[in-house]
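All protein chains but one are shown in place.
A, B and C label the chains in the order they appear, each numbered from 1.
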Amino acid sequence: MSKLKSIDEIAEKFSDNQVIMIGGFLAVGTPETLVDALVTKGVRNLTVIGNDTSFPDRGIGRLIMSRQIKKAIVSHIGTNKETGRQMTAGEIEVELVPQGTLAERVRSGGAGLGGFLTPTGVGTVVAEGKQVITVNGCTYLLELPLKADIALLKAWKADKSGNLVYRRAARNFNPLMAMAADLVIVEAEEIVEVGELNPDEVVTPGTLVDMILKA
Amino acid sequence: MSKLKSIDEIAEKFSDNQVIMIGGFLAVGTPETLVDALVTKGVRNLTVIGNDTSFPDRGIGRLIMSRQIKKAIVSHIGTNKETGRQMTAGEIEVELVPQGTLAERVRSGGAGLGGFLTPTGVGTVVAEGKQVITVNGCTYLLELPLKADIALLKAWKADKSGNLVYRRAARNFNPLMAMAADLVIVEAEEIVEVGELNPDEVVTPGTLVDMILKA
Amino acid sequence: MSDMRERIVKRVARFFKDGDLVNLGIGMPTMVANFIPSDINVMLQSENGFIGLGPSPEAGKEDKDTVNAGGIPVTIVPGGACFDSSMSFALIRGGHVDATVLGALEVDEKGNLANWIVPGKLVPGMGGAMDLVVGAKKVIIAMEHTTKEGAPKILKNCTLPLTAVNVVDYIVTELGVMEVTEEGIVLRELAPGVTAEEIQSKTEARLVIPAHVEIMQ
Partner (left out) sequence: MSDMRERIVKRVARFFKDGDLVNLGIGMPTMVANFIPSDINVMLQSENGFIGLGPSPEAGKEDKDTVNAGGIPVTIVPGGACFDSSMSFALIRGGHVDATVLGALEVDEKGNLANWIVPGKLVPGMGGAMDLVVGAKKVIIAMEHTTKEGAPKILKNCTLPLTAVNVVDYIVTELGVMEVTEEGIVLRELAPGVTAEEIQSKTEARLVIPAHVEIMQ
C-alpha cells in the first residue's frame, strides 16, 4: 500500500485532544503544509510537543495564535509573545523543559526506555516533583519519556518507502519524533524512488513512517 | 596540530590496566591495525568493552588469545571458545550485558547521563544487584553508563579534522564509543581533506577524534 | 532442511503482515526468510545495524562490511537503511519491530523464555535476545517440540536461567502452533496427523484445547 497520501487523507487522522509532536527549531524543519492542515481542520485541545512555539506566523506559533493548543511541552517560548500571554492568563498550560532533556525524553519514548538520569536541572525549579537519584556520588533527576499520537515531520528527501534524509539544521527533533509516535506523517521536499537513497545516508528508516506528503 | 599519527605515536598511549572500548561486531568494523599495536606492545590487565570477543584470530578475540584482558564487558562470547574457557577457569572476568543495554550504556557514558531505565533483563540474572524502578506501573532496571580511557574505532572515511563516515554494518558501536572515551583513536580506510565530506553525511564530528591512522 | 524444520519455518512465515519489520534469530529462524509469502512486503532487521537484510551475495561478490548478526555475508535490499547499535536497539526496545522469531531451550505457561544459557555448559551470552523478546511486538518461538532426548521443552515453569519474563506470544513446533495467553498455552493448530493427546503427551504444561483447532499448514 502506498505511503504517499493527499493532504485530505492525512487531515482525516487529526482529531481533538490528540498529543502531537511537531519537528522543527524556530520553524526550521517544521512541516508547514501539515500545520496548515491542522489549522484548517480546526481540531482543538491539542497537546503539542516541540522545541519552541516559534513565531506567530510560522509552525507551532500558528497553532498558538489559532488557540488550538491546550498544553505545550517546549523548551522556549520567547519568540512568540502570545504564548507567554496565554500562559500568564491561564488559557494554556506550558511545560518548559530544558532542550537537552526534551530531546532525550522524546528519544527515550521512541527507544522503549523508562526514563533517564540527567544532571540538568538539579537544584532548579525543573527538579520540582521529580525523583532525585544519586549514582556514584553524583546527583541526577529522573526524567520520563514522551510519546505522542501523531508526529508531524519535515524531511529533505523521502523515498516512497519512507526512508528519510534531512538537511543541515532542519534535522533537529525530526528523527527523534519519528520514533516516538503511533502515527508518523512526513512532509518531504523531494520524493524519490525506493533504492535511490544510499542506505548509509538514511537517517530515519522507512519502516517508521506511515504517510508521506509532497511539500 | 595534525591528528594524523603514526602507529608508534599511537602505541605510546597504551599502558597496562587501561579501560579500552573497541568498535566492531564480530570484528566487522574493528580497527585491526590498532589491535595489532595493542598486541605488539603487550600491555596487560586491560578492561575491554566491545560487542563480543569475536573469533580467535580477529579483533578482540586476538586480545583474548594473547591473554591481555583482565575483564571483558560484552554481549556475546559464543564465537570464541577460549573466552568461555578462561572465564570458567577464573582467569578472566566476563560481564555479559544484553546488546541493547550495552549500546545504551556506552551512549549514556558519552552523553553525560547518569544512567537509564530499561525493561530488558527484568526478572533475569541481569537484574542481580541492580536498582529496580517502577514508573507508571512498568518495571525497569537502572543501568549505569560506561566510559573508557581509550576508544579504538574503525571508520570508512575520515577527513583530516576527524569527521567520520561509516559503511554498512561496520558502523555498529563505533559512533557510540567515539563519545565515551577520553582518547579517541580512529583507523580509517580512506583519509580525505577537510571540506570533502558533506556535513550531513558525517556521523561522528571531528571534534571527538584525537588521533587518526590510515588503515 | 528437514521436513520437520521446513514445516516450522513455513508456518512461522505466515504470521507476518504486509509492511512488517521482522528480526529473525540465528539458526532455524533465519530460514524463515525463504518462505515469506511473495504477496507481502516484509523488511528484515539485522541487529548489527541495518534494515533490509537480503539474500546471500553471489560467490565472489561478498562485501566485508555487509554481514548479518551471525557474521555471514548478506546483501541489503533497495530501500534498506543502516544505523549504529543504539539506534538498532532503540528500534527493537521501542516496539518498532513487529515480530521476532527465536529458538528456545525452554518456554513456560507464563510466557517465560529461556534460550541463552545452560549453567555449567554453554555460556554464549545473550547477545541481542533479551532486548528482542522484551521489545518486539510479537515474539514467536520456532523450535523442535522436545529435546533430542525427547524431553518436553514447553514446561509449567522454566528451570534454566530466563531470557525474559512473560514475553512469548506464539510457539511453533513440528507438532503444532500454540498461543500463550492469560489463561495458559492455547493449542491453535495441529500438524496433519497429530492429535491433541499426542502433543499434550510431549508437553509438560497443560495445553488449553479449544473446541476448534485448525490444521497447521
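Note that in this section a residue touches a chain if its C-beta (ideal position, glycine included) is under 8 Å from a C-beta of that chain, and two chains touch if they have at least 3 such contacts.
This one's a predicted model, so the numbers in the text were calculated from it and none came from an experiment.
Partners of the chain left out, restricted to shown chains and counted across the full complex, are A, B. Looking at A:47, A:118, A:161 or A:207, the residue that reaches the missing chain in the full complex is A:118. The missing chain, though absent from the display, is touched by one residue of A:104, A:159 or A:187; that residue is A:104.
Touching the chain that is not shown, out of A:31, A:162, A:175 or A:199: A:175 (per the contact rule at the top). Touch with the chain omitted from the figure is made, among B:19, B:117 or B:179, by B:179. Listed here are the subunit B residues that touch the chain not shown: 1, 107, 109-113, 159, 161, 163, 179-180, 194-195, 199-200, 202, 204-208. For subunit A, the residues touching the absent chain in the complete assembly are 25-29, 51-52, 74-79, 84, 87-88, 96, 98-104, 106-107, 118-126, 156, 166-176, 203.
As a convention for this text, only the chains that are shown with their structure count from here on.
By C-beta pair count, the most extensively touching chains are B-C. Distance from the subunit A centre to the subunit B centre is 32 Å, each centre being the mean of its Cα atoms. Taking the mean of the C-alpha atoms as each chain's centre, subunit B and subunit C sit 29 Å apart. For subunit C, residues touching at least two other chains, in rising order: 50, 76, 82-83, 86, 89, 92-93, 134-135.
The multi-chain contact residues of subunit A, meaning those touching 2 or more other chains, are 111-113, 199-200.
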